[in-house]
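Every protein chain but one is kept in place in this view of the complex.
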Amino acid sequence: MPLASGPPSSFRRLRDAPSFPRVNPDAPALAATLARIVGARHVLTRASSLLVYRSDGLPGLERQPALAVFPGSREELVAVMRALAEAEAPFVARGAGTGLSGGALADGVTLLGLHRLKRIIAVDAEARTATVEPGVVNASLSRAVAPHGLHYAPDPSSQTACTIGGNIAENAGGPHCLKYGVTLNHVVRATVVLPDGTLTTLDRGDEGGYDLLGAFVGSEGCFGVVVDVTVRLTRDPERVITLLADFTSVRAAADATSRIVAAGILPAALELMDQATIEAVESSIYAAGYPRDAAAVLLIEVDGAAAGLEDDARAVEAECRGAGAREVRIAHDAAERARLWQGRKKAFGAMGRVAPHLAVQDAVVPRTRLADLLDEIRRIGERHGVRVCNVFHAGDGNLHPNIPYDANDPDASRRVHGAMREIMTRCIAEGGTITGEHGVGLDKLPYMDALFTADTLDAMCTLRDVFDPSRRANPGKVVPVRACREWHAAPAARALAREAVAR
Amino acid sequence: MSLAGSPLDRARAGLDACVHCGFCLPACPTYLALEDENDSPRGRLLLMGALLDGTVERDDPLVRDHLDKCLGCRGCETACPSGVPYGHLLEATRETLVATRPLPWVARLVLAIFARPFLLRVALLKARLARGSGLAALLARVLPRRVAMPFAMLASTRRESRPAWTPAGDGERGTATLLTGCVMEGLFTDVNRATERTLTVNGWRMTATNGQRCCGALHAHAGEADAARALARANIAAFEASAADVVVVNSAGCGAMCKEYGHLLQHDPAWAERAVRFAARVRDVHELLAAAGPRPTLASGERARVAYDAPCHLQHAQRVVDPPRAVLAALGHVVLVPLADADQCCGSAGIFNLVQPDVAERVLAPKLARIAESGAAVVATGNPGCLMQIGGGLTLEKRAVVARHPVELLDEGYARGAPPR
Partner (left out) sequence: MTAPGGPTHTPAGTAELAALVRDASARRARLRIRGAGTWMDAGHPVRDAEPLSLEAFRGVDAHTPGDLTISVGAATTLAELDEVTRAHRQWCPLLPWGDDTGTVGATVATATDGPCAAALGRPRDLVLGVEAVDGRARTLVAGGRVVKNVAGFDLTRALTGSWGTLAVLTRLHLRLRALPPGEESWVLHADDAGVERLRAALDAFARGPLAPMAIVRLGAASAGALGFDGSARALVRVGGNAAFVAESRSRLAACGDARPADPAIWNAVRARLAPEDRARRWDWNALSLRIRERFDPARLLNPGLLGDAA
């Protein structure tokens, strides 16, 4: 019974909240078993204790887990996985809960938190690899290897909080993936525990074998759980030049992107922020000094050997000016560079200030289609009466249209979802895809049928069956539900499928 | 009973700014130590929202426990891209909850003492006696670790006697008056004098202000907002009587509180404006020193290795980040060594280490480990709570490292010889 006046706070607004509390009938017995493994303090069963585990980083989607268990060591993790297998209990692995597709939501099943497994097991500076547990925070790995002049290249915007295990589940990207590649390109070997409790080592098959690790990376927690992973470390570049180009039209900024790519320069990062995003960032405590009157800015970084780098920077500047840039500014020192990047990395959160809620999307289109698509997105926004903030990896064609809105206003919610659906449909029609780095999770399930043929989706299920024939790992995510067994384990997916049909 | 109109309800807009991105998690010392998101800013904000919505009961002991375990270090505010006013929300929540459940007796006792000048003087006198007689150091050595900590903290406040020196200054920067502080004046008397001397040397004319009281930070953090407001009004009145340009504070916690008097008294029409005016005069001592240079100390052959640990209420609450480092960098007789996770809380947090000793110790452990790794002989930090928490920890572990206020180090340098003009 609500005690307070006013609309519910942001956490309590649900698309279809299950009645609360809700407990899996077998949960008490399972919880007791798990508590014997990890200690009672690390098993949560009370509804009030599970509140915070109802959501991940995606605003607007919540699911209530039956219980949560947090193993604190490799041995405990394996024992927990075996106990879950024994009980035939479905489970959802979760790192720091920063994902943006609802992939770590556990709907009435066990939530397996891996955040306590945060040991950096080994660093081999000579071979440039590190072996870490899944709960190690992305940025803390880079911090730990910094004394060797190395870093871990994939740098999602949430890198200060997200975990390597989560990065592997989502095949996470980031601004610098333009040059350095995504998580997949930086993973050497992983020890994983399969849903049936088997411990096995996966690699890329370079010595003669299938690329099972390649299949595992990006499987969104549906194939098993990482126990430890060996990742490649990247040498810090000898020199970095960061440029900020500002434009009086979004189209000109998109054109500059195409020109830079076509000129054969491979920047380390090439990010576009439009006026709405600039405004949000400049109004936050992370004000980066972006020109508020620009229609769009490009944040461009070239890095590598000092020799020839200034030539690359000059070529980038020339292409920007050729596309109509009003001004191209070069960061003078590390502090200015950090400030320019800070604004970009915190842009998502800064939008949280604009309105109580935020719809986040993640689509990829061919780079030559960017300018037209951005025009189209603006028109779609206008048609639906919503404000789209674009902040994205332009060099990869990886769009992030975000819409700040008030979810307590049913009409606004309807318009936001309508606009997003139209934007995604448009991206698919242009030969693009529905997610470049956030994953499908629960949020993008309704688009999978539009993107893939029935045969292809079926084959994806086949691949899942190789790792998890029981379909207990993260049930109901990624691929629209087909198997009966999974159907029963995933009421969330059922609800979403019903919603999709209703649309 | 409804929470409508409660302090938390009035602060509700702050909750809505949270997009639960999770960026706050690694910035939260209790999350890192306890490894449950309920003990994280994202979790606590959610619980606050649930309290308001009635999703959880106000007397749910687990919910209260998670909220109680917050250090109030506000490290999350620095990490938050959405600008959630976490510190204000926490205090509003505690103020709302304290109405239905009294604080633990230790907390009540301490807060009562700090609110009463006479009791406070007696308590601090006893503490000084225990320290001076060596009793504190003895108890710290012989008692089991858990009970020994308060005595170790007390023992660690003991200062070597230093040769006195008389500062000369022209007062060209203006007039400053020192907020003497309860613990600072009671246990760190020498730091207060050093503050006055170093500011004098750096161009400030120092004047005294009578009638000062406890700043009220401990009360506000614990949810006793009315007590905090009463103390704030007394202080505002006292300092209004001073003509000094600035009110200088050398305790990060007190400084953060004083700078927030405007917020604290915002709903008090008679005092709101006076509070804002007072808050605008408050400066941390490092801000003043850094603005003045500060004047360097003489270089010496053998330089002590000093690591700077940022007090949360300086780094996160006041956002005074660089000035203390600038002050230490001006010291010719020490060398500044990097300290990993210097922006993480040490677990002191006012009276937190008295009411949540287990959590405080878990938060302190990584801090002591990082200090050991840094190879520093001195940890410099500008807050009495941190000085005692870190100092106590070092004492218990029998480390050769000491905790010192940066101003002490500056003063020590100036005492060795006249700084070049």
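General observations
Lettered A and B in written order, each chain numbered from 1.
Rule of thumb we're sticking to: a contact is a pair of C-beta atoms (placed from the backbone, for glycine too) under 8 Å apart; a residue touches a chain by one contact, two chains touch by 3 or more.
Quick caveat: nothing in here was measured; it's all calculated off a predicted structure.
Taking every chain of the complex into account, the absent chain touches A. Annotation: of A:177, A:193, A:374 or A:389, A:177 touches the absent chain (contact as defined above). Residue-wise, the contact with the chain that is not shown comes from A:435, picked out of A:33, A:64, A:110 or A:435. The chain not shown here touches chain A at positions 170-171, 173, 177, 181-182, 184-185, 198, 200, 202, 204-212, 214-215, 217-219, 222-223, 235, 237-239, 258, 261-266, 304-308, 310-312, 364-368, 393, 396-398, 431-440, 444, 448, 451-453, 455-460, 462-467, 478-479.
Throughout what follows, only the chains that are shown with their structure count from here on.
Per-chain Cα centroids separate chain A from chain B by 37 Å.
Residue ranges of chain B in contact with chain A, taken from their complex: 1-6, 9, 12, 15-26, 35-38, 40, 42-43, 45-56, 58, 60, 62-63, 79-83. For chain A in complex with chain B, the touching residues are 1-6, 8-12, 20, 42, 44, 46, 48-49, 51-53, 55-57, 59, 70, 72, 96-98, 115-116, 137, 139-140, 158, 160-162, 284-286, 346-353, 356-358.
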